[in-house]
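The complex is shown incomplete by one protein chain, all other protein chains being positioned as in the whole.
Then we have subunit A:
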Amino acid sequence: MVGIGSFGYSLMVVIRTMANNADVGGGDGEEGEFTFAWKMFTSWDYLIGNAETADNKYASITTSFKESIVDEQENQKDENIHLRRFLRVLANFLITCSLGGSGYLIYFVVKRSQEFATRDDLSWYEKNELEIVMSLLGLVCPPLFETIAELEDYHPRIALKWQLGRIFALFLGNLYTFLFALFDEVNNKLEEEQAIKNASIWAMKEYYANYTRLLNDTDATPPPMNPADVIRGPCWETAVGIEFVKLTVSDIQVTYLTILIGDFARAVIVRFLNYCWCWDLEAGFPSYGEFDISGNVLGLAFNQGMIW
């Protein structure tokens, strides 16, 4: 519990500093056009020397101000509050669904892996299914959240905060479901272990009974049996450890692959194909990958959490 608490706390701190930095520093802050401010500060042309030109300029500046004011008022009126609220509720609903879906998927896969453990003829995919699924979820869901968030029409800074919060929920949820599913497995194994222990004690007692009967009630000493040789059930610690290691490794592999394909190969393709492609690859769809600072840092924190 303490471990989870400290992990959650460190994650919160990281997210908060990231959101703050995205506010103040980064290029994606309060951008957009400074329409009004520019009109005010830069519209006068200081090279005008003629009185008539100046009058014309005054008139044009005035008209431009009035037009932008009216524009702005129109924009503010058009905001249909109800539609917005509806869209936002819808978006949140979709996201909760996907979060729940991912949690369920992980649970399901862990259960399946338990069944797989009993079989012996497993393909590579089946052996590593759990890890692949978890890594893929971590990969696919954040962009999914971003596209759904388009519905919400928030200010970019606020949208960023929501996005980070959702990614955090996703990772935490995944980790928890994973842990719970593993706990289930561990409990099962513990029961098995208990059952085997009972069985072996019972077998020992049987053995004594037979043995003494065989030797006609003499108090023969039982054959020395080294406690370490006592039959022990499946060793659950190793299994859990193995699962985690597999998860970390596959996560690292997926990250490498993403970086390689997502950024490097994409850049190469875009740069070279741009000469012979119909639309401008660099501006439009698969442009050069942005360095998603927030997403990557969150991934790092998540990996740390896994190691803990």
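Here are some notes:
The definition used in the following text is that contacts are C-beta pairs under 8 Å (C-beta built on N, C-alpha and C of every residue); 3 or more make two chains touch, one makes a residue touch a chain; residues count from 1.
Convention: contacts and distances are computed from a predicted model.
Candidate names were "Divinyl chlorophyllide a 8-vinyl-reductase, chloroplastic", "Tubulin epsilon and delta complex protein 1 domain-containing protein", "Calcium and integrin-binding protein 1" or "ATPase V1/A1 complex subunit E", and the UniProt protein name of the unshown chain is "Calcium and integrin-binding protein 1". Among the residues A:Ala59, A:Leu214 or A:Val245, only A:Ala59 touches the chain that is left out of the figure.
Although one chain is not displayed, subunit A still touches it through residues 30, 34-38, 40-51, 53-55, 58-59, 61-62, 65-66, 68-69, 72-73.
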